[in-house]
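Got a structure for you, written out below as structure tokens; questions coming shortly.
Note that this complex is displayed minus one protein chain, with the remaining chains in position.
Showing chain A:
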């Protein structure tokens, strides 16, 4: 029995995600897998992602993981990370590619025109580094994480949900964007909890204890 399946579709590096989850898992079985059967049988599912979303979608489809991901997102405690959050949406401006459509809305690139800070200095893209995450209401995954705590980000695109009610947190970078979404058994974040020191490990711990 796999307690936590970390979905591997061949993109980017999942070692950091695996190590961070093992660190907080308290002996639970953690498996990095591209096997749809293992995903289907897992108690909890983590859906990470790095790189470009069109490549991620293509690799996921090529491995026959589409159905397993959709099924897991419908039933199990499900944590999307970075591109794993973006892929849950309908469509991305990156490569004009369709996502899984589990959340209504778009994935957009940081608009050049807004990439200026309060002092008039140009903001870099990718948005890379530690930024503040401001909660929208209570959620079990925010337990023991102060509102406005910093998490580690690295991305050039962000999600823009059609339904504002799914936004679980926002972050400011040139504009205000949704940095976490939540609905039922799904929680998904733009930042990297596995690289976010104490705050990130707390969020992963909360995920391991979450019973939606």
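What to note about this one:
As a working rule, a contact is a pair of C-beta atoms (placed from the backbone, for glycine too) under 8 Å apart; a residue touches a chain by one contact, two chains touch by 3 or more; residues count from 1.
By definition in this document, contacts and distances are computed from a predicted model.
Between the names "Imidazole glycerol phosphate synthase subunit HisF", "ABC transporter permease", "Phenylacetate-CoA oxygenase subunit PaaB" or "Cytochrome d ubiquinol oxidase subunit II", the one given in UniProt for the chain missing from this structure view is "Imidazole glycerol phosphate synthase subunit HisF".
Within the set A:58, A:97, A:154 or A:175, the residue that contacts the chain not displayed is A:154. Interface note: of A:58, A:97 or A:201, the residue touching the hidden chain in the full complex is A:201. Annotation: of A:51, A:140 or A:212, A:51 touches the absent chain (contact as defined above).
For chain A, the list of residues touching the undisplayed chain reads 11-13, 15-16, 19-20, 23, 50-52, 117, 121-132, 150, 152-155, 172-173, 194-197, 200-201.
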